[in-house]
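Omission of a single protein chain aside, the complex is shown with its protein chains in their original locations.
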Amino acid sequence: MGAKVPIILFVFVMLCALSLAIPSKRKPYAPCKNMVFYFHDIIYNGMNAANATSAIVAAPKGANLTKLAPQFHFGDMVVFDDPITLDNNLHSKPIGRAQGFYIYDTKNAFTAWFSFTIVLNSPYHEGTITLAGADPTVKRTRDLSVTGGTGDFFMHRGIATFITDTFQGDAYFRLRIEIKFFECW
Amino acid sequence: MGAKVPIILFVFVMLCALSLAIPSKRKPYAPCKNMVFYFHDIIYNGMNAANATSAIVAAPKGANLTKLAPQFHFGDMVVFDDPITLDNNLHSKPIGRAQGFYIYDTKNAFTAWFSFTIVLNSPYHEGTITLAGADPTVKRTRDLSVTGGTGDFFMHRGIATFITDTFQGDAYFRLRIEIKFFECW
Partner (left out) sequence: MGAKVPIILFVFVMLCALSLAIPSKRKPYAPCKNMVFYFHDIIYNGMNAANATSAIVAAPKGANLTKLAPQFHFGDMVVFDDPITLDNNLHSKPIGRAQGFYIYDTKNAFTAWFSFTIVLNSPYHEGTITLAGADPTVKRTRDLSVTGGTGDFFMHRGIATFITDTFQGDAYFRLRIEIKFFECW
């Protein structure tokens, strides 16, 4: 009788040791935090200095800085300080800014590459979220990487899904950005 | 006799508890995934629009956008959409694209700084790998950081080693990129 209990225990201990030996699957694949933002971009065209939130600062040979380049804007680099809102209304009170840049990097499709930081400063959130990744706009959803965070997002990592919410030619576009954090600390 | 078994179990449990108390060394230092890619870059020189895969979009005072700057190209920013192949043949079918930019950032040596995403789209892999880091080309091997991934490379991190496989003046260079992931999820 006294011998049977230790056998059950032995199994427990083995399972316990086994679960230690399987390394990575312990991390939860369900997000530890979710957020949804809207990102508004109004590019400077030479005449809208008051409203513009971004500007072309570099362009390939033959292109200029107030009109997006031909060939799918290939080579244009755009620096932005874009408002971030909680709903899809450009005129809602921003809860933060998205600061950084994107480049159009393909000659035969609208594909951009983003690298920027969302700086949140509201009663709800105080901190930064840094992202980078490719944005092939032909796909309905595009996943980028969240590579770091500070403040309320200290050491966070995760995935940011971009969805084009609307666009008006080259004048304005709005992204819905769904952030899923999988490492929250 | 019945007492001896529990003592052995006790040791097991203690070892088990101990391994929980040692925090970080559990992460494996052997890579959890390895990949080797070849990266091909043909810079736009004003006459090779059809073949070029990259273009100078920013340059320091006095330099232009169809010829790399003097002083080790210091200040040139190059946007690229470069094919990624599995072998070192430029004409092999690409398994993906490397999209992003590099800048030459030193006045007295050939040193670049890369920030880009490898977008894989093949029967073998679907997903993205985002990298950033310094590339001091005088060294035979250079380590950059893999800061994030999506799809098949969900939340991955690791090290990317760059090796110059060949170059033809300023017209073409090919990198061998060995990626070792140490965090795989």
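For reference, chains read A and B in written order, and residue numbers begin at 1 within each chain.
Going forward, a contact is a pair of C-beta atoms (placed from the backbone, for glycine too) under 8 Å apart; a residue touches a chain by one contact, two chains touch by 3 or more.
Every value quoted in this text rests on a predicted model; they were computed, and no experiment measured them.
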{"item": "Touch criterion as defined above, residue of B:S54, B:S115, B:T137 or B:T150 at the omitted chain", "value": "B:S115"}
{"item": "Which residue of B:L68, B:I95, B:V119 or B:L144 touches the chain not shown here", "value": "B:L144"}
{"item": "Subunit A residues that touch the omitted chain in the full complex", "value": "2, 5-6, 9, 12-13, 16, 19-20, 26-28, 32, 44, 46, 55-58, 64-66, 77, 79-81, 97, 99-101, 115-117, 119, 128, 130, 132, 147-151, 154-155, 183-185"}
{"item": "Subunit B residues touching the omitted chain (full complex)", "value": "2-3, 6, 9-10, 13, 16-17, 20, 23-24, 27, 29, 57-61, 74-77, 103-107, 111, 113, 115, 132-134, 136, 143-148, 157-159, 182-183"}
